[in-house]
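A single protein chain has been omitted from the complex, and every remaining protein chain is retained in its original position.
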Amino acid sequence: MVLQNIWVIPAITASSFVLILLFGRRLPNKGAEFGLMALTMTFALASIGAAQWVGRPADLEVEPASTIKSAEAHDEEGGDEDHGNKSDKGHAGEGAKEHAGEGAKEHAEEQDEGGHGAEGTVAEAGEGDEDHGGGHEAEPIRRPVDRRWAWFQTGDVKVQAGTHADGLAMAMLFVVSLISLLVHVFSFSYMHGDERFTHYYAALSLFTTGMFVLVTASNTLQALFGWELMGLCSFMLIGHWWDRDGNKNSSAALKAFFTTRTGDVGLLVGISILFFAAGQTFDIETTNRAALTGQIGSGVLLAAAAALLVAVIGKSAQFPLHTWLPDAMAGPTPVSALIHAATMVVAGVYLVARLYGVFWVAFDIGGGGINPVAVVGAVTILIAAALAFVQADIKKVLAYSTVSQLGFMIMALGVGAWTAGIFHLFTHAFFKACLFLGAGSISHSGSHHSFDMVKDMGGLKDKMPWTFRTFLVATAALAGVPPLAGFWSKDEILLGAGKNGYGLFMVVGLIGAFMTAAYMTRCVYLTFFGEPRGAAAHHHPHESPPLIVVPLQVLAVLSVFAGLLNAPFFGELFGKWTSNSTVLGAGIAHHEFSLVAAALSIAVAFGGIATGYAYYWKGFRVGSLRHDRGPTGMLYRLLVRKYYLDDLYEGFIVRGIREPVARAAYWTNQKVIDAVVNGAGIAARGIARFVYEIIDQRGIDAAVNGAGIASSETGGLLRYIQTGRVQQYAALMLGAAGVFALALALL
Amino acid sequence: MLAAAQAATDFVTPKLDYAALAPEMILTGVIVVVLLLDLFLDETQKYVIPSIAGFGILTAAFPLVFLAVQGDDVRSMVGGAYVSDDFALVFKALFLGTGYVVLLMSNRYIDEGDYYKGEYYVMLLSSLLGMVVMSSSRDLISIFVALELLSIPAYLLAGWRKRDLKSNEASLKYYLLGVLSSGVMLYGMSLIFGAAGTTVLEDISAQLVSVPQLDKVIAIGIFFVVVGFAFKVSAVPFHFWAPDTYEGAPTPVTAFLSVASKAAGFVALLQLVFIAFLSQGDTWAPLFWVLAALTMTVGNLVALRQTNIVRMLAYSSVAQAGYILVPFAVAGDELRAVQSAQTAAIVYLLIYSAMNLGAFAIVLAVARKTRSGEISSFGGLFQYAPGLTVVMTVFLASLAGVPPAGGWFAKFAVFRSVLDAGTGWAVALGVIAAVNSVVAAFYYFNVAREMWINPVPDEDRTPIRVPAALTTALGLTVAVVLVIGVFPGLFADLGNAASLGR
Amino acid sequence: MSGANVAFGVLAAVMAVSAIRVVTTKNVVHAALYLVLVLAGVAGIFILLAAEFLAIVQILVYIGAIVVLFLFGIMLTRAPIGRAPDLDNDQRAIGAVVAMFLFGVLGWILYDGFGDTQLQLRDVGRSGDVGASIFSTFVVPFEVISVLLLAALVGAVVIARRD
Amino acid sequence: MNWFDDWALTLAVFLPMVGVAVLALIPRANEDLHKLVALVTSGATLAVGVGILTRFDYSRSRMPQFEVDRGWIDVINSRYHVFVDGISLPLLALSMLITVLCVIYSWNHFPEPHNPKAFLILMLVLETGMNGTFVAEDLILFFVFFELVLLPMYFMIGVWGGENRQYASIKFFLYTLFGSALMILSFLALFFLAPNTAGQNTFDIPELVAAGASIPRSTQILIFAGLFMGFAIKVPMFPFHTWLPDAHTEAPTVGSVILAAVLLKLGTYGFIRIALPILPEAAEAWAPWIGGLAVIGIIYGALGCLAQRDMKRLIAFSSVAHMGYVMLGISTLTDYGVNAAVFGMVAHGLITGMLFFLAGSIHERYHTRELARLGGILKQAPHLGWILGFCAFASLGLPGLAGFWGEFPAILSAYSPAEALDEGLFRIYMVVAAIGTVLAAGYLLWMFQRTAFGLPKEEFSDAHIHDVHGPEWIAWTPLLVLIVVLGIFPNLLFGITDDAVGVVTQAFARVGG
Partner (left out) sequence: MYLMQFLVLAAFLFCVGVYGVLVRKNAVLVLMSIELILNSVNINLVALGVYRGYDQAIVGQVFSLFVIAVAAAEVGIGLAIVLLIYRNRASIDLSEVDLMKG
């Protein structure tokens, strides 16, 4: 069973990391072989695992939160039994692990040639299974597969390492391994000739390992391992070109690590609180159960959840700690794709989803109205989307877009739309990876390593047809054009917000969706339409090589179809597969597909696109901007039909948003938030210098030295008594004797 | 008294225990032999004199072994005025040992300078005899005479470099202040004698209690007696002679003064305080408290500013005396505290003797090359005399109280006595001592720094040739210091056994 | 015992004045001579206290030997034989204060302890008893002092001789 | 192998002294022989250590093992009592390992003034002192070993140090001496106030542990104060830390490594071995203050780092912060906390030791440690640069590396300190300590960026910089491997320490979850 042995997945990538480091330089492809092999294997395993999960009988009855308590006692007994077996299993596991490591290597070598084929079949098999396993809305769910090993012991608490395979984990594994695999492939061509090619692949492997560890973790401590491992790798990858542009790249890497690390304070604190609150255990399931059954006092729970939320804000680049993410574009583009689509930033979302019981109870998510998680998400949506309008750098547009979409996910979780949030994560991975890789492709072959849409792009649609097509599909998916992936997931979020009593947030979501569509339209226009400018005009843009294009095509296909997994017509399979006891225990309501809501979100999406189109294609008919025939007739006609909104959009909304609001937002971002972050750094340095120079060197140290000098000076004064004249000595002696004598006599 | 009363009618020959007196007699014999040899030997043959003197010292020490092995019986003579007990044996051994080491140190020094050789050894041996007698003297007159016997040759030895003005001055200062303080001491003794009606220490102790109306007289008497010995041990404010004399006197003599003479002072103080004045703790405890505190503090503070190594060691020895005075200050009249105070003082003295002698031996060795007493002349010693440097470092560490050099145990014993007493005043003094030992470390390690770290001042890196005798002296002292440091148990036993007044 | 008291009075007065002159006179030789007076007075006091042997020793040793030594000393160091203006250093005031302070303290304490004690001279000390005492109880210090004198002799010769 | 059980610890402690004796007899010119002897001696000692590790009964790690208890100074009833248990074993092993590695590292770059003989002798003497301290079970024996390390280190700094070595060495010396003066006073107070069951005064630590509780609380607090000063200066805790940056900055590389890796642990070890178990009530009274100073130290050390321009000084200040975590763990008086502290001690030893090695190697190559003048090490010496990066990450507590296990459990334990302690206060400490991790990331990465990233500064752009060479690899590999291995399998250490820590903390009931 793959599910029981999903530890193999991070193990494979970890060994790939080690192998690349050790032998990479000596191999013909500088170590990329290992990375590609490892990812192929993990993707295969993840697919098989997903298939097995889907095929797993759903036999676990989950009672609602109020009645969990009684069942829990039973469970604990079971847990104890497990303890007994565990040590044996652990040993066996360890023994097996070595073999497996060896085996995996050989296996990988064997598979080297046929990797692609195998992958394809497995994936298809998985999808086929999904259809079968779907079934009906049966109340029972699939029992998660747990595996535990003794890790360490302190006090009377035995901490166990373990894996926890359930729908959420498998979905994440699938996405992560797939995206990572494609990024690996893409990079092989994109990074060709880079002087630190080997390092790059090693870091990619480790990065993926980090995400795998996080996803498969059965306890918070292990999750923390993965979490920080990603932080490390993001540092290495964002700073990959540390020798270029002075300190710019390395500073970006530093900023990324430092900002997320700031959030991690919350994680450390939160984990600590939960450890004690849940009865001295790091186990995630136990923790969730304890939260849901009210074992944990509300104050403690609130503190823990608040602390964790800080971590999430840092890692998932939520307002106001989002500023590192755009800067992180300093890294190679495939890395951005990986960070934005499958790893790193979604870790925060994943954490909330994993510890949902805690957040649910702490913030009373079921109660509707307003709560911190939702607010953070909502604010981020708007702020980031507004920012995306004024970027000249294509990667920054995408980056802000990611921030905004992460806001959607967080908001979804905040409003109780758990499945929708996770599903959005799932779909977003495909089209955002596609967009980033597309941007990479453009810079690689189209704009001579520039990412500036305004100066160095324009008119690339004919020069780079596949890049253009895939980019367009992904844009549409992001904008929420049905039936592409983004539509289904975003629609569910809005629906959840509306139905769960979070009306305000639904409105925010709609506005966000509208803006998304609009700015992506602008992005597409500037990049692919209009006159070629700068590098795009002078450096003979051409289509990228196959290793770059193929991943784009794969992702574009997935962007089109992934959404169907949870589409109502197909039985909302994704929701069933991923549902777990935490979520059900929380008593999350499931909402039927609503046509009204769908219509609304479709309207918004097309409204956005149309507005963009009108503005860029039609609004500025002057000068060189020539309007073009639309890439797809349908999209073009729909945009044209919305033409009457043009003046309104241009006159009020776009001007209104673009000029003052967005500028203000950007200004705020650069001058206030960023300044605060930078300023905090500067201030810390300043305080530090003060502390060091004034308090430490002049204060404490001086006191010590001063005591020394004082005693030395006293010694110096006392020396004057020693005049060298014997009769003065005698006088002093006898005088002292007299005084002593008198004192003694008086006493 | 009994003897005296009988004498009024009929003279009774005193019963002398010649076995117990053997060391003194042998030493006297050696003095005479050396004197005569000096008279009759040819100038070229006088090199045998130090050997004979040294041999004599060792011979004198031989009966001590015998006496110690004999058992722990107290051999008391002439009405308790002269006693040979463990205390006496331990200190006699210490003095003879010290004397031997000083002899080894002097050997080449005296040979190479323009000195009177035979007489030098006579003086040294006489002074040594005074000390040996002091260890057994249990009566005021004997103590006085022993004190004078050990002092008078010392006054002269300090001026032995006759053409050196500094040496003359050292001798003069030492002499004048010494005589003055022995006058003060005598005055005190006369008062004690008047109050107690006896000169034998054992009896004084009992008698003093019976005359409560004389408490003030007794207090002054005790104080004046203590002044005499405070001078000898160079306790502040009776220390003024020490730095000047140490600096001016020939270095082996300085070593002798700072170790043997000081130890003799403490021996007398131990006997007086813990036998004769035991009942008068109210008087001397506060006195010693003040003396100890002043001595440690002033000694250390002034030592901080010294640039001459001998002078620095002089102040250091002042400060060390302060540490030894601490147990006196905290020994109340509780038996346990008294016991522990004595042990502490004795142990400290034993260790102090070894380490201070060693330090002076190094100074002597280094000065053979540099001809200077400045601390800066030790610069870069490590580069051309690593052996000496290491050994000196051991001594300095010991003086500063850093294990495994022996000094730590000495300090430890002192702190132990402080806590054994356990009173607030005692602890306060302990804290003063602790702070002082940190201050002290500064100037000790200033020297170490000079040796290890600083450059050679004149770039002259010719190695130092250390004469065999001096090497032996260094070997002996460093061995003792290290052995004590590692196996302090041995010496603690000695200190315990040697305590008086059980 | 009025006779003894009178004798004491006279002796004490002479000694006190002479002693003060020893430390104040401007003439070095005079100082030595005043010292003789004090020492002789001390011998007289010894007689008053029935210690004749001691009195004789006092005169023999002190006046016969020590004062002569002093005079030799004065001569050998070529001290000014006549009046010399600067025999004192600059601590006269300090000296006086210390001395008077000490005297005050000592006087008070002695008075406190022995204020009304009468001396009863029952018997004149016999020289024989002194001798017996020296050779029995104090035989060790006696022997020691002989070494002391020997050492002092040898040492003084070495130090004082011209070479 | 009964013979081994009886003699192992004695060998472990005194074998280096045999080496010292041999070295002393070899003429100074014969350098290679010196190096060989030193290597063989320290290697043999390490072999003894390996023997101890293999023969140690891990299932009984709370029990004394390899115990030797012989009379020593009978008068004061002080005994030659040594043993290892779960707490001392890792530290003993660390000390042995570090010494060997230092000898190897020094192989062909002895600092100026060149004098391998003296340098190696000092190193071996240090080893005796360090090993002895970790196994001593008698206060006097402990004190002797504790002080024994003073002098060699003083000379190491003073003779082979940097420009300001005199000031630094004296400062180091005086600080520690002052602390130990107060410490010995407290030892004596214990001696007198806590007689053992036979009514005898004793210096024996296990006996004192049994007897210490009988001392009245107010007295305990006073005695603890003395111990605190002695140990806190050695650790060093804020505000007694000012000797540390100077000492580290000036010390030769090997000196810094030993100082950071082992010497600082003597203080924390003293807390765990002596102060806490003997004086439980006082420990409870003092814990909030210790914890407070610890977290101040964490923040303060980090701020100090941010202000540094000198790489080595920065690492030195980071020690203040890291030892803050260790002390925070100790101050919670819980199993978690003390376990974390022991782990933190070992981890800090490995990581900071490594960092000092690196600083030394960088200094040797560039002849400067100024951050402003360095840069682009990754370009010129990629291995060196990456190892530096690795250690920086290990030092900032990245999970999966050893540093994490010293940091996180300490923070964790502060959430729920021992019963007698104020929970609210310690929770504030927890948050502050957690914020400290951010600052740690800040200064370490800042340092890494400045030194390793970018291009080499002009003055060095043409310089030929060696990458890591043979002896360095040999000396560093074990440390790097251990950092990873302990990070992934913390139970290798927790498994040893946990039981023994239980003995220490049994006096302090823990608040349940």
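Per-chain residue numbering starts at 1, and chain names A, B, C and D are given in the order in which the chains are listed.
Keep in mind that, in the parts below, contacts are C-beta pairs under 8 Å (C-beta built on N, C-alpha and C of every residue); 3 or more make two chains touch, one makes a residue touch a chain.
Owing to the predicted nature of the structure, the values given are computational and were not obtained by experimental measurement.
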Identify the visible chains that the left-out chain touches across the whole complex.
-> A, B, C
Among B:V78, B:I152 or B:A448, choose the residue that contacts the chain missing from this document, as touch is defined above.
-> B:I152
Which residues does chain A use to touch the chain missing from this display?
-> 719-720, 722-727, 730-731, 734
Interface with the unshown chain - residue positions in chain B = 1, 4-5, 7-8, 140-141, 144-145, 148, 152, 155-156, 159, 162-163, 165-166, 168-173, 175-176, 179-180, 183-184, 186-187, 189-191, 193-194, 197-199, 243-244, 247-248, 305-306, 311
State which residues belonging to chain C touch the missing partner chain.
-> 1, 4-5, 8, 12, 15-16, 19-20, 22-23, 28, 31-32, 35, 38-39, 42, 45-46, 48-51, 53-54, 57-58, 61-62, 65-66, 69-70, 72-74, 76-79, 86-92, 94-96, 98-100, 102-103, 106-107, 110-111, 114-119, 121-123, 125, 129-130, 133-134, 137-138, 141, 145, 148-149, 152-153, 155-157, 159-160, 162
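Simple rule for what comes next: only the chains that are shown with their structure count from here on.
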So which has more C-beta pairs touching, B-D or A-D?
-> A-D
Dist(centroid_CA(chain B), centroid_CA(chain D)) in Å evaluates to 42
For the pair chain A and chain C, the C-alpha centroid-to-centroid distance in angstrom is 105
Chain B: which residues touch two or more other chains?
-> 216, 220, 442
Multi-chain contacts in chain C: which residues touch at least two other chains?
-> 105-106, 109, 112
Taking the complex as given, what residues does chain D use to touch chain B?
-> 28, 71-76, 78, 113, 118, 140, 143-145, 147-148, 150-151, 154-155, 158-159, 165-166, 169-170, 173-174, 177-178, 181-182, 184-185, 188-189, 191-192
Show which residues of chain A lie in contact with chain B when the two form their complex.
-> 708, 711-712, 714-716, 718-719, 721-722, 724, 726, 729-730, 732-734, 736-737, 740-741, 744-745, 747
Would you mind writing out the residues of chain B in touch with chain C in their complex?
-> 3-4, 7-8, 11-14, 16, 21, 28, 31, 35, 77-79, 81-82, 116, 119, 122-123, 126-127, 129-130, 133, 137, 141-142, 144-146, 148-149, 152-153, 156, 159-160, 162, 171, 194-195, 213-214, 216-217, 220
